[in-house]
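Every protein chain except one is present and positioned as in the full complex.
To keep things simple, chains are lettered A, B and C as they appear, and every chain counts its residues starting from 1.
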Amino acid sequence: MTTVAVKPATMAQALRRALRDAMAEDPSVHVLGEDVGTLGGVFRITDGLAAEFGDDRCTDTPLAEAGILGTAVGMAMYGLRPVVEMQFDAFAYPSFEQLISHVAKMRNRTRGAMPLPITVRVPYGGGIGGVEHHSDSSEAYYMATPGLHVVTPATVDDAYGLLRAAIASDDPVVFLEPKRLYWSKAAWSPDAPAVVEPVGRAVVRRRGSSATLITYGPSLPVCLEAAEAARAEGWDLEVVDLRSLVPFDDETVAESVRRTGRAVVVHESTGFGGPGGEIAARVTERCFHHLEAPVLRVAGFDIPYPPPMLERHHLPGVDRVLDAVARLQWETES
Amino acid sequence: MTTVAVKPATMAQALRRALRDAMAEDPSVHVLGEDVGTLGGVFRITDGLAAEFGDDRCTDTPLAEAGILGTAVGMAMYGLRPVVEMQFDAFAYPSFEQLISHVAKMRNRTRGAMPLPITVRVPYGGGIGGVEHHSDSSEAYYMATPGLHVVTPATVDDAYGLLRAAIASDDPVVFLEPKRLYWSKAAWSPDAPAVVEPVGRAVVRRRGSSATLITYGPSLPVCLEAAEAARAEGWDLEVVDLRSLVPFDDETVAESVRRTGRAVVVHESTGFGGPGGEIAARVTERCFHHLEAPVLRVAGFDIPYPPPMLERHHLPGVDRVLDAVARLQWETES
Amino acid sequence: MKKSSTVQELPGAAARRPTPPPAWQPRTDPAPLLPDAEPYRALGTDAVADADPGLLLRLHAELVRGRRFNTQATALTKQGRLAVYPSSTGQEACEVAAALVLREQDWLFPSYRDTLAAVARGLDPVEVLTLLRGDWHTGYDPHEHRVAPLSTPLATQLPHAVGLAHAARLKGDDLVALALVGDGGTSEGDFHEALNFAAVWRAPVVFLVQNNGFAISVPLAKQSAAPSLAHKAVGYGMPGRLVDGNDALAVHMVLTEAMARARRGEGPTLVEAVTYRIEAHTNADDATRYRPDDEVETWRAHDPVRLLEDELTARGILGEDGVRQAAEAAEAMAARLRDRMNAEPVLDPMDLFAHVYADQTSQLREQAAQLRAELAASDEEGPGETR
Partner (left out) sequence: MKKSSTVQELPGAAARRPTPPPAWQPRTDPAPLLPDAEPYRALGTDAVADADPGLLLRLHAELVRGRRFNTQATALTKQGRLAVYPSSTGQEACEVAAALVLREQDWLFPSYRDTLAAVARGLDPVEVLTLLRGDWHTGYDPHEHRVAPLSTPLATQLPHAVGLAHAARLKGDDLVALALVGDGGTSEGDFHEALNFAAVWRAPVVFLVQNNGFAISVPLAKQSAAPSLAHKAVGYGMPGRLVDGNDALAVHMVLTEAMARARRGEGPTLVEAVTYRIEAHTNADDATRYRPDDEVETWRAHDPVRLLEDELTARGILGEDGVRQAAEAAEAMAARLRDRMNAEPVLDPMDLFAHVYADQTSQLREQAAQLRAELAASDEEGPGETR
């Protein structure tokens, strides 16, 4: 993307750097949450921020998620840009009332007079051996709540770029961080990291012609791997990384599916009532006459997230993606 | 349905009767919530229960929804069958943590040792001129939570039958009551009201051959009216009332759509991320080669629920349903 | 302070003791944080003589106006001009005092019943009633008079007040947030979390609980077993104060002191005002289902408007002229309000899509276009729609 010196960096590092840069540039950016100060967060994403910017800019709160988000609302009312950390996906649930009834609605309720530029960072998804309540994929709840942006990075570059964009947004953004990619590495140029502008654009991560895999966050690496493996079967798969679930980039997705004529949505969240239904439905609405087969979904099962020793059976893997691709009714074609 | 004397009854009356009969038959059924006792609930659904069964069976709780559902969990652990009333849809949000992290998961977490037969009654939807936070359609949140049943009546008969079935269920049921149908009337035989058995079966409310309207709850009357109006345009519409969103009756729905070849999903909830995406996607997966057009959706807009004076612009009405039917690509056919 | 019973019953006391456990915090003295046993009252005491007569007359005029506002708003529901109105009749002393203690830069966080406090703060009544008329959610710009939107979900506004006060303190701005909540609202988790954050952060915020005895139909005894709601304060490490909520001067004094404390950087205060909701919960409610008429009569005898008027008249601070003038001003306000509320609000359905996000998404643009087309079509078909 740039020509400056690149070296491997983790997604965690890129996120931390995004927070640091945002705080350095804009004194109204405040980080708050459980253990975000002295400890630097249980995933160390806020490491060093309290030391650099002081406890008032990066604050260890009492242990109460509704209180964290609720006070962030008040801070935003007064012109700050709070960045809230929820410690794990399932521990964001106590804050849902504040999120649904206030964060998502305040701008609309006040005819734009009181926007709430709040970023809610939520480490989400499984694959890290967490015990129950530590591996939920909760994006369906956020997607069903008008007034929120819902964003999720899948690459080191995007971790930085999307988080900076989320913090800069004048709307509330639920920023979903795929836990199991925290330690994923990629070449990255911390000297000239780029902000993603505007939020809401999907990106084609791999060009292909046989079918489109539509995915995001933790499932992107799975899809890229599946696409590689699919070459052996003679399939040339395109991979679209949504990056933003809300707003949804209908254009990029539909353009791809019209071209390939087949699509599989891949995500870790449960299938029933999960994001894939919406995605498949809207792709079908837009591309019906280009489709050779129904848009299929590869998702987590419709069950509570499994215990660590069984989670690999739940998580959509390469084989399941390839199985779905195989079911795209190739025989009816050519 | 039966031959005993019928007279007009409202959905509210049928719901009240269902609670009463359940409490009379089974002493472990307890009703709790805000204002459910002396007042009989703000919609009067629990009217008379405290008088008949005492305050211990029908209890006015302190004003705290997480506390209500959380204590209901404990009561269910001890063998009671709590029926919880949430006063309005949006006021159920404070209880989401208890719902998602405990109510939905307890059976699974304990390998079946600790089922939670809790019914959570939620008056939902708009059309009654309620100010903000009084008209949300929150079914997408419940649908995305494995472990819950999600049920909603659209007729007076079903109000009784489904509520009895929900209370009798050994699983937690989110029972969504369409507020604006509370005062809808129908001939009903209170002498021999029927329980719906099993929960999870959709029902064809109107037979038709041109296209299927898939709907539930507050939108059923709209769809039936639309189907009548459609006759003038030469369309003979079938109307399926889902009744249960979870479990979902794939069989009944797919059978209908395969027969008609076209479908529109109609609901009041916001479109994006709402139930319609899931429904359209799964219908398409099952009926792709029978479909003459993509499954369309008629839903509330992707906005916070409007103020009373504007809500009629938001609610899916007969015209919008007919517009969608008109877009089912009739020209490509016959 | 009486010894607690457990310890009395436990046998044995100091003998050979090993080192005590290190203390977690300085064990601050709880006594100053506890409320008095009886609500503070000013009327009928020397406090009246000591008070600024201007303030007393202002309080009186606003109480009279407030009462009239309540009756007028209730009348508007009957005429179909308001979707719903939760009246604060009987609670005007709290509503008015809450508004009058605020300085220009201070913020008010009202609950859904606190229309009157917002109006007494100086907001346009029609804008305040927008929510209850039903043409939009919040009719005023919260920043203009520093009044947050009327909060329908109970107690959820309390953490907002804390966050705003905290932010102001971080910025070094001299302001206090005053947050209103009902007795029922104190049972919500958000109440607890807000008070705790406020105390830990020493945020300049004052919480005023209007304990009117009921949460819709649920009486206080089913809501709380505490000696008083003000006793909750000590559990957060802030002072709790109990005041006669029908004594406007007392409420004003207790709140003034709490605001001063917040300004001095000493942190939050919880004030419980004991009062009564004279009307039903809203016009849609039937209060006879859950409380006897004579209870209401008892409280009518303790009417906040009358209490103040009698006191000021007896002391000669308020004359017949003053009483008449206050009544006339209230009448004029009511007439103006009636007229303005009788005008049909101008509504643009396209507003539904205008403020969901800073920039409209492509999906909302499509939906707006759909509605626009529908409206155009129906304009062609029939006569222009009213409302």
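Convention: contacts are C-beta pairs under 8 Å (C-beta built on N, C-alpha and C of every residue); 3 or more make two chains touch, one makes a residue touch a chain.
Since the structure is predicted, the reported quantities are computational estimates derived from the model, not experimental observations.
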Among the chains presented, those that the missing one touches: A, B, C
Omitted-chain contact residue, chosen from A:D60, A:E255 or A:E292: A:D60
Residue, one of B:P146, B:G161, B:G300 or B:P316, that touches the chain absent here: B:P146
Option touching the unshown chain, where C:R169, C:H192 or C:H355 are the choices: C:H192
For chain C, the residues touching the chain missing from this view: 1-7, 9-25, 27-50, 187-193, 196, 199-200, 202, 211, 213, 220-228, 231-239, 241, 244-246, 253-254, 257-258, 267, 269, 274-276, 295, 298-299, 301-302, 307, 310-311
Absent-chain interface as seen on chain A, which is shown: 34-35, 37-40, 42, 60-64, 66-67, 90-91, 93-94, 129-134, 272, 301-304, 306-310, 313-314, 319-320
Sites on chain B contacted by the missing partner chain, in the whole complex: 30, 56, 61-62, 64, 66-67, 69-80, 82, 94, 97-98, 101-102, 105-115, 146-147, 149, 169-171, 198, 200, 246-248, 250-251
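Quick note on the criterion: only the chains that are shown with their structure count from here on.
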Chain whose mean Cα position lies farthest from chain C: A
Centroid spacing, where centroids are CA-atom means, of chain A and chain B in whole angstrom: 31
Multi-chain contact residues (two or more partners), chain C: 136-137, 153, 189-190, 351, 356, 361, 363
Contacts with two or more other chains, residues of chain A listed in rising order: 66, 94, 97, 101, 105, 108-109, 146-147, 246, 248
